[in-house]
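All protein chains but one are shown in place.
Which chain is which? They are A, B and C, in the order written, and residues in each are numbered from 1.
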Amino acid sequence: MNRADQARGIFVIAPTPFHPDGRIDESSVDRMTDFFLAAGADGITVLGQLGEAPKMTHEESVGLVKRVIARAKVPIVVGVSAPGFAAMHALTQDVMALGASGVMIAPPNTLRTDDSIVQHYKQASEAIGADVPFVIQDYPLTFSVQMTPAVIRRIATETKSCWFLKHEDWPGLEKISQLRAWDQDGSMARLPILIGNNALFLDFEVERGADGANTGYCFPDMLVDVVRLSKAGKRDEAHDLFDAHLPLIRYEQQPGPGLAVRKYVMMRRGIIASDTLRKPGAALTPAARAEVDYLMARLARRDARAKVS
Amino acid sequence: MNRADQARGIFVIAPTPFHPDGRIDESSVDRMTDFFLAAGADGITVLGQLGEAPKMTHEESVGLVKRVIARAKVPIVVGVSAPGFAAMHALTQDVMALGASGVMIAPPNTLRTDDSIVQHYKQASEAIGADVPFVIQDYPLTFSVQMTPAVIRRIATETKSCWFLKHEDWPGLEKISQLRAWDQDGSMARLPILIGNNALFLDFEVERGADGANTGYCFPDMLVDVVRLSKAGKRDEAHDLFDAHLPLIRYEQQPGPGLAVRKYVMMRRGIIASDTLRKPGAALTPAARAEVDYLMARLARRDARAKVS
Amino acid sequence: MNRADQARGIFVIAPTPFHPDGRIDESSVDRMTDFFLAAGADGITVLGQLGEAPKMTHEESVGLVKRVIARAKVPIVVGVSAPGFAAMHALTQDVMALGASGVMIAPPNTLRTDDSIVQHYKQASEAIGADVPFVIQDYPLTFSVQMTPAVIRRIATETKSCWFLKHEDWPGLEKISQLRAWDQDGSMARLPILIGNNALFLDFEVERGADGANTGYCFPDMLVDVVRLSKAGKRDEAHDLFDAHLPLIRYEQQPGPGLAVRKYVMMRRGIIASDTLRKPGAALTPAARAEVDYLMARLARRDARAKVS
Partner (left out) sequence: MNRADQARGIFVIAPTPFHPDGRIDESSVDRMTDFFLAAGADGITVLGQLGEAPKMTHEESVGLVKRVIARAKVPIVVGVSAPGFAAMHALTQDVMALGASGVMIAPPNTLRTDDSIVQHYKQASEAIGADVPFVIQDYPLTFSVQMTPAVIRRIATETKSCWFLKHEDWPGLEKISQLRAWDQDGSMARLPILIGNNALFLDFEVERGADGANTGYCFPDMLVDVVRLSKAGKRDEAHDLFDAHLPLIRYEQQPGPGLAVRKYVMMRRGIIASDTLRKPGAALTPAARAEVDYLMARLARRDARAKVS
């Protein structure tokens, strides 16, 4: 396998569908997986932060991964972040045995120095097995850990099983440019970069050198199209499509209620049966639902206009 | 003075224009002030975070305020946040004597409990003078201080000189709804709410009950129009206008480079002569400038289309 | 059971003894449990932060608890803090079935408002079962969560299964006095308070109204004696004994290497076979070991003098 080739395009971050009583909704899992594939996803990440991973038991986690892998024909990445290496190792072993392609690791929010971040990824890689491909999750807004480009280069260089960077630093455009400049001047082997942060800067991030997106915005079909248009040099068309979605992207990117927005839209689109979140997550208020409805109606009107013209 | 009446519409957050060598550019200050008034600003806030207040000496700060007040016919708010009450008091005295209408106070980023936040505003009000109107700046993204609606109610109720809330919590829609619900059920006197956070949610925040905006987005003219349209019930038109600006709003809202974006656009619009920032601020990279140029070109094209149709 | 009666004296925080290769050292677990009982412990807390809980799998955790419970005749508290309620519930169920007396819950380090802290404990209690006694762990130095006395009162009042407070705020003396004042004026039902923070203020905390200690200082026998002397009114003797240990208490209280100090002393005292920590924990440097040796030698000399006189 050439890892760099596999990590491009759209790796969708999958939410975990629950029944209103909190149990995992397996038929929604299946329908959602089919939807992602039909939308053109190049990979699927399960058990990320917005997959409500910390709210599930080990058994539930493994069951979910098994179900998605059974159905998907694309690489599956599994979030295995945990407060300690024992749980991280246990989950990694189980999901790799099931056929996962790699795992995603977020840094603990207590790391404060460059060295401590690099060391965490080294020790984590050692703990899960030096042959298990892992994804660096660089999301300071949520994890409070700041990785400079030089730190990312050190992790990617010193830890051989580093697969790709889930880049969701904010601001993050210059970071992509720096990493790509190091590609080009030979001071760093090319590291695939998939962007996150709900795609809030996807338009420019792809232009700066990102290989695609690794996020769960409720219209992954749009993400696929924007990346395709952008890579094909159709800049204005890519931005036109992206801009049409930006009001909703922004709305869904809110920390906290964002996941409820995502699930609500996916429910309205018929992808999952319920927008239930496990605690401490909470449902959208009626006012918020009405706002999302309004944004969806505006999107639909634009699509209708686009078809006419 | 009926304070509630004064705090509505758009209170622009003014940047501080510098010459390329770092000195304050007074003719740009004048031109900028005139521009804000022509754009329909209802007030101007100087020496906010994005006014680079901490980078200026006391004398420079007072000089800037004096110059803006001399020219403006609208209420002037002055940011007086400081690590201690002595400097806060000194600046407040000087600017109130010059004719400022009130001051803005941000919480120190070490406050962690509800009581400590309320107490800070009480002590600050006592320190600057119990008759000086002050603005609560609720901006957790920058200050790391979380104020619940109940805390804001306590501040507004227990400290009589509280003027209005600069609301820039994120997510923040439900907070506005909660404060407005308390207005209506009589459990709180009406507190004017002007939103900030670069207007990223202005569209819905006005619908939730905000009285306007207190932010420095580089097209304050647009902010004026959106609030006007929204208050006039022209919802779709308000959103159409807002959405057209959202790609740039989002770009300017980036923490760190955001102020350089703002100054660059204001320079390109002819409002200020240079986009210089004082250290540790840094200029935009060429790549970032090109991206802003692209976003401005797209906005201009839309305006041209709008005029034709 | 009268909970208040059970939560007094010394509840030792037990480290988890490992073999040099990282496996749990069961015979050291037994020897350590016997030692705690012989030292006069009134209870034992396993799987706390300094029990390296996050570094162990669920199975290892349950096995450890089972072994300690089988041997001990005192109440056993089990740390069940986890990033989500699912894991918290799973571990609680298993250890309560084995005979644990209750569980300890630390707040996630993202909580920032009074309400969010109270709500966390409510939801956690609901998740683990409203009949399971739980301990509030109030340790801002490690968890970055600040609980005011009023917040603690709300948790203790609104969540019936609250058992006792592990008080390790710093500074924390006035907090104890406030909670005890509320006892006495009837505005709060008496909540047992056991202090932590490596006993750094045990001397005065007992005088302020704490019921004992819930910490793992490497000489729990001293903690027993200090509390006994203090409660018996022998103030100077209590302080003399405490002060003799303070140089080592302070040394062991260092965040990070502190646990290695504790295990090293317990190894030197013959209580556990190895001072091994699981990663990312690290062994003491030779210089640090020599410093601990010196502090132990000074303690031994004092004991020798005390016996002579």
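Remarks
Methods note: a contact is a pair of C-beta atoms (placed from the backbone, for glycine too) under 8 Å apart; a residue touches a chain by one contact, two chains touch by 3 or more.
Predicted model, so just to flag it, every value in this text is computed and none were measured.
Under the touch definition stated at the start, the shown chains contacted by the missing one in the entire complex are A, B, C.
The hidden chain makes contact, of the residues B:Q119, B:S161, B:S177 or B:T285, with B:Q119. Contact with the chain that does not appear here is found for just one residue of C:H167, C:R208, C:R228 or C:K263, C:R208. Considering the full assembly, A:D114 is the residue among A:D30, A:D114, A:D183 or A:D221 that touches the omitted chain. Within the entire complex, the positions of chain B that touch the omitted partner chain are 52-58, 60, 82-87, 90, 109-110, 119-120, 123, 127, 278-280. Taking the whole complex into account, chain C touches the unshown chain at residues 170-171, 173-174, 177, 200-201, 203-204, 207-208, 239, 243, 246-247, 250, 254-258, 285, 287-288, 291, 298.
Within the complete assembly, residues 112-115, 140, 145-148, 150-151 of chain A touch the chain that is not shown.
Basically, only the chains that are shown with their structure count from here on.
The two sequence copies chain A and chain C touch through a face in which the numbers common to both exceed half of the numbers used overall.
Taking CA atoms, the transformation carrying chain B onto chain C includes a rotation by 180°, reported to the nearest 5. Centre-to-centre spacing of chain A and chain B amounts to 33 Å, using the average Cα coordinate of each chain.
Separating the centre of chain B from that of chain C, both taken as means of CA atoms, is a distance of 48 Å.
Averaged Cα coordinates give chain A a centre that lies 39 Å from the centre of chain C. Under the contact definition stated at the top, not a single residue of chain B touches 2 or more other chains.
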